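Notes to accompany the following structure.
The other protein chains are all here in position, but one chain of the complex has been omitted.
And now, chain A:
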Amino acid sequence: MEFVNPEGLRLDGRRPMEMRQLRAEIGAVARADGSAVFEMGNTKVIAAVYGPREVQNKSQQSNDQALVRCEYTMANFSTGDRKRKPKGDRRSTEISLVIRQTMEACILTHLMPRSQIDIYVQVLQADGGTRSACINAATLALADAGIPMRDLVTSCSSGYLNSTPLLDLNYLEDSAGGPDVTVGFLPKLDRVTLLQMDAKLPVDIVENVMQLAIEGCKAIATYIREVLLENTKQLEYRRGL
């Protein structure tokens, strides 16, 4: 099947190095300490952060750093066929672990000992790249909650179909069977914190595809920073400063 036609356009009309449209909203869940909705094209994800708060399970309490917990779920209506098991299945458990490790490396946990930070991410609409959208939404929600972080973690996926590196795969391109590389990146510190790939990729192409995803991450970081600054300005105006 042709994923990149002779004119260089993909199935949804994008160019190979073009990302889908981004949209972010902060403060969607008023009761949570921090929350955000993040959209990458048709993929829509909501994240809510509670913390730092007292540890519920005293046996897991750590004396020198905060405990970070993460739960990834997909809403029943998020995919074409109604999902029967929204959480607890292997894929959700794996993605929960991945998001937790990525965010834990970025949060300054030593500043909040004996406390707990809960990150809940739910996919409302899935169209490929849910993992990346979840990490971006979690970053926004953590920044909204005022939890100290080293940098904004951003994530983007890339692939390699019809001998072309493609940025930000949607569901059709993802299920084509080609490689799907997900990168988690700290833009200001210039560090990769997450790198996952499924399927196989020749060694000489890996570098290119990963670099493309990193460029996508940098673009997302610029957008996230703008959204955060705009949101903070609005709050300052409302407080009369």
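Everything below uses one rule, namely that a residue touches a chain if its C-beta (ideal position, glycine included) is under 8 Å from a C-beta of that chain, and two chains touch if they have at least 3 such contacts; residues count from 1.
Operating definition for what follows: contacts and distances are computed from a predicted model.
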{"item": "Undepicted complex member, UniProt protein name, chosen from \"Leptin receptor overlapping transcript-like 1\", \"Nucleoporin 43\", \"Signal peptidase complex subunit 1\" or \"Exosome complex component CSL4\"", "value": "\"Exosome complex component CSL4\""}
{"item": "Per the touch definition above, residue among A:19, A:66, A:143 or A:169 touching the missing chain", "value": "A:143"}
{"item": "Chain not shown: contacting residue from A:29, A:47, A:169 or A:186", "value": "A:186"}
{"item": "Option from A:9, A:108, A:192 or A:205 whose C-beta touches the chain left out", "value": "A:108"}
{"item": "In chain A, positions touching the absent partner", "value": "33-34, 53-54, 108, 143-146, 148-152, 186-190, 224-225, 228-229, 232-233, 235-236, 239, 241"}
